[in-house]
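Apart from one protein chain that is not included, each protein chain of the complex appears where it belongs.
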Amino acid sequence: MGDARTRAGRVLDWLEVRLNITEIFSFLTNFGLFTAELDTKKPLRSALDEALARPMPSYARWPRVLGILTMLLFLLQCLTGTLLALYYRPTPEAAYDSVRMIVRDVTLGWFVQQVHFWGSALLIVILLIRLLRFFYDAIYKPPRELLWVIGFLLFIATTHADFTGKVMTFDSRNYWSATRSLEIFSHLPVVGSLFVFLAGGGDLSEVTLVRFYLAHIFILPTVLFILFYLHFQGVRHLGLSHREGEQSEGGRLVYHRYLLNLSILLTVVFALLVTVAVLLPHPFAAPPDLLSTPAGARPPWYLLPVYGFFEILPRWVPMPFKGSIVVLLGVGICILPFLDRSAPVQPSGRRGVIILGAMLLLIALLLGVYGYRHA
Amino acid sequence: METEKEVARTSRRSFLDVLGAAFLSLWGVAFLGVIYAYLGAPRRRENESGGTLRAGSLDRIPIGDAIVVQHESGPVLVARIAEVEVLAFSALCTHVKCVLRWNRENQTIVCPCHGGAFDASGNVLYGPPPRPLPKYSAEVRDAQIFIRLT
Partner (left out) sequence: MRSVGRPRIGVVVGLLLLSGAVHASDVGRCGVCHSDIRVQFDAGIHKSEGFACVNCHGGNPASDDMKIAHGGSFKGVPGRREIPPLCASCHSNIELMKPYNLATDQYALYQSSQHGRLLAQGNPDVAVCTDCHGTHEIRPRSDPQSSVNITNIPKTCGRCHSDAKIIAKYKLPSDPSAEYYGSVHAAALYKAGNLNSPDCSRCHGVHGAAPPGVGDVSKVCGQCHATARRYFDMSPHKEALAAGGNPECASCHSNHAIAPADDKVLETTCHSCHEPGSTALGVATQIEAEIARARVGVREAEKLVEEAEEVPLEVDDYRSRLEDARTYLTEALPVVHSFSVKEVRDVTGRATSISEEVSVEVQEKIDRLRWRRYGLIIFWFYILVTIALLVRWRYGLEKSAPGAGA
C-alpha cells in the first residue's frame, strides 16, 4: 500500500509541474468537500498540510454535512438525468412512449428513473431541512445574510427542476398534476404569471414541453450549479458556521474523521434512496386523456400548502388577494435576514422568532394536509 | 517478540485493509455495471420497426389463404390472394371487435360472432358491421411481407 501511495505521489508530482493542481483542487473546494482556504502558490500536499494544521472546529460536529449532501445528491441527479436523457424524446407524441421505453424496455431503466425521481424528492426535503436548521441556528445574521437567500433560492430552483421533470413523463397523472399546478401559478401575481408566461401559456402544449425540457436539462441545472458555487464560496470565505462557545480543535485527524463520518452518512442515505426506489416505485400511469382527470392528480407536495391556502379561504376572497399573500410571504422568507435585524444570539434568546417560524411551519403542514384532502 | 507481534498485527491489519478496499471497489464495479447495462439500447420487437410490421415470409401463407399477425395496435389479417399479391386488414370487426377469419372458399373475411362478412377490399358484404374494414398497404420484398400500419 505504501508503494501505491508513493506511485500516486509520483503521478501527482509529475502533474504538479505541468498544472496548478492546488488551484484546481481549490476550485473543487467551492462545492463543499473541503472548506478551508488553500494557498494556491504551494504544491497541493503542503497547501493541504498547512490548511489542515489550522483548527477546524466545525468539522467536529454532525449537521455540517447537509450542504455537501445536497451537492452530492445534485451530482447524482445530474448523472441519472444524463442517463435518462439518452432515451428521452421531448415531444408530446413521443414523450410518453420514450419514458415507457425507459421504464419498461431498457435494462434497469426503471431503477435509474426511480432513483432520479426519489433523489429529486430527497434533495428538496434536505434543502428544506437545511433552511429550517439555518433558521433555528440563526445562520442568516450578518455576515451570513446571503447564505440564507441563496439557500432559499436553491430550494425554489430545485422545486422547479422537480416540477419540470415530472411534466416530462407526460403520463396522465403528471399531466393533470402539472395542469393544476400551472393553474395555481397563474393565481400568484408577478412571479406566477411570469412563470406561466415563460412556460408558454397555461396549457401544456408542445411549446411548454420543449421549454420545460430545456429548463430541466440545461437552464435549471446551470442555475443550481451557480447557486451551489456561490453558496460554498461564501461558506469557505466565512468559515463554517458554529455556535458560540464551541470547542476549537483541528488537524488532519479531525478532517479524516469527518470524511469517514460523511461516508457513513452517504452510504446510509444512498441505501435508503435505493430502498425507497425499489419498494415504493412511483407508478407510471396511462397516457394523458384530455377529457378526464384521473383520481389522485394532485399538485406536487411542495405546492399543496399553497393549494390548501387557496381552497380554505372562502370563495368571496378575491384570488389576486390570496395570491398576493402567498407571494409576499415567499418574498418575506427570502429576505428574512433583512427583516430580523436583532443581534445574533443563542436559540434560547430568540424564542419569539422561533415560535413564529414553528407556527408558520405548522400552518403550512396543516394547509398541505387540507390541500391533499381537497385536491 | 514484541516487535514481531507488532509486525504480524500490522501486516494482518494491512491485509484486512486491502480486503476492505477490494470490497469497496466492488461498488465501483457495480456502479459501472449498472450504467453499462442501461446503455445497451433495447432491441425493437422483432417484427416491427416504426410504422411497419414484418409479417414474415411469404411461404407461410398458401395462395388463397390468410393468417392473423399480432401487433400491439391489434391483430392484422394478412391474405395472400395471388403468387406475390398480399392484402392486409385490421382483423377486428367494425361491429363489436371480434377477431375476423378468412373464408378460403369465397375469399371473404368473416366474423365468427354475428356472421358479418367483408369482401377482399374490406367492404361490408353482409351483416351488422357499420363500416368497411381498415385496409393497410402491404408489400412483398424478397419474399418477405411488409405491412405499413400508418
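A few comments on the model shown:
All chains are identified by letter, namely A and B, in their written order; residue positions are counted from 1 within each chain.
Throughout what follows, a contact is a pair of C-beta atoms (placed from the backbone, for glycine too) under 8 Å apart; a residue touches a chain by one contact, two chains touch by 3 or more.
Quick caveat, the model's predicted, so the values are computed rather than measured.
Taking every chain of the complex into account, the omitted one touches A, B.
Remark: the omitted chain is touched by one listed residue; of A:Leu128, A:Ile219, A:Ala285 or A:Cys334 this is A:Ala285. Of the options B:Asp59, B:Glu72 or B:Glu105, the residue whose C-beta touches the omitted chain is B:Glu72.
Listed residues A:Leu33, A:Val191 or A:Val274: the one in touch with the omitted chain is A:Val274. Contact between chain B and the absent chain runs through residues 13, 20, 23-24, 26-27, 30, 45, 70-72, 74-75, 92, 95-99, 112-115, 124, 127-130.
Across the interface with the omitted chain, chain A contributes residues 60, 100, 103-105, 249, 251, 253-254, 256-257, 260-261, 263-264, 267-268, 270-271, 274-275, 278-279, 281, 283-285.
Keep this in mind: only the chains that are shown with their structure count from here on.
The residues of chain B lying in touch with chain A in their complex are 14, 17-18, 34-35, 37-42. Interface residues of chain A facing chain B in the complex, by the touch rule stated above, are 1, 83, 86-87, 101, 105-109, 111-112.
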